[in-house]
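First the structure, then my questions, so here it is.
Then we have subunit A:
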Amino acid sequence: MLELKNITAGYGHFTALWDVQLRVARGEAVAVVGPNGAGKTTLMRVISGLIPSRAGELVFEGESLAGRPAHDIVAHGIAHVPEGRRIFPALTVGDNLRMGAFLPAARQAFPESSARVYDLFPALAERQRQRAGSLSGGEQQMLAIGRALMSRPKLILLDEPSMGLAPVMVLRLFDLIRRIREEGYTILVVEQNVRQVLKLVDRAYLLEVGRIKMEGRAHELAEQDFVRKAYVGL
Partner candidate 1 sequence: MIDPIFLAEAAINGLLLGGVLALLALGLNLIFGVIDIVWIAYVDLVMLAMYAVYFLVMVYGWPIWLAGLAAIGVGALLGIGVHVLIISPILGSAPVNQLLATGGLLFFLQSFATFLWTTDHRSVRLALPVLEVAGIFVSFARLIAFVIAILAMIGLYLFLTRTYIGTAIRAVAQDREAMALMGADPRRVYLVTSAVGGAMAGLAAALLSIQYSVHPYFGAAFGPITFMICVLGGLGNMVGAFVASFIMSEIISIGGVTWSTEMGYVIAFALFIVMMFVRPGGILTKRE
Partner candidate 2 sequence: MTPGRLAALALLAALAAAPFVPMAGMRQYVLHVTIQIFIWSFIGGAWSLMGRFGLVSLGHGAFLGLGAYAATLLWNFYGLTPWVGGLVAVALTVGFALVVAYPCSRFRILGHYFALVTLAVGEVVRLLIIAERDWTGGSLGLTLRPARTDASLLAIQYADKRVFYYASLVVWLLGLWVWTLLDRSMARAAMEAIGEDETAAASVGIHVTRFKLGITALSAALTALGGVLYAQYFTYVNPDTLAGIGVSLRIVFAVVLGGMYSLLGPTVGTALTIALSEYLRVIFGVKFIGMAETIYGLLLVLFIIFLPSGIYGSARGLLRRRRTLEASATA
């Protein structure tokens, strides 16, 4: 479904990703793990078009998306839940979801999409008219995911969904992501919480200083010293 071939990218003179190869098949859940500063967020931003890649191929469902702007990539069916949630704090919860369905096709399907999101996250339904900035961290993360679902994507990119959440909340969040998975969405997730995320995904990549260092099935990797590596970053 998604294939990255020899992707190189960075900011200014700094190169954050070198020759990255990555593949996500339809219906799969894939994790990218690695220490801080490994380039995980850059990778997500390249896929969603927020930063251009310098070299390499980015193919989604047989179509090359390299060099397309972010708003165009969403229209192709990739939704990005950015690091730090990035909800619109001064807008109501309902308006945040409305913005998620900005694309014309998504806007038409607004009633059913929003019903489904409220079904997944009942807490959001209660707070529809509340300003999004007044929600708790966990609720904000749910809103960010719900907002991404509103565009009716095929692939969801989740960047550090558990960041800054209380441990209890993290468990609940992973449960919810599992439910979204079961609904048939394809997921690519970047996480610091390696132990948890390996229980959730099928496969995982280890990214270190901008390069893919290891790749494998989640349950195999969980048994290797992969986890330790991801944490310590050796």
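Regarding selection, all candidates are chains of the complex that A comes from, given by their letters.
Keep in mind that, in the parts below, contacts are C-beta pairs under 8 Å (C-beta built on N, C-alpha and C of every residue); 3 or more make two chains touch, one makes a residue touch a chain; residues count from 1.
Everything numeric in this text was worked out from a predicted model, so none of it was measured.
Set subunit A beside the options 1 or 2, and in this complex the one it touches turns out to be 1.
Only residues 48, 50, 69-71, 74-75, 79-80, 82, 86-91, 95, 98-100, 102-103, 106-107, 147-148, 151 of subunit A touch candidate 1 when the two sit together in their complex.
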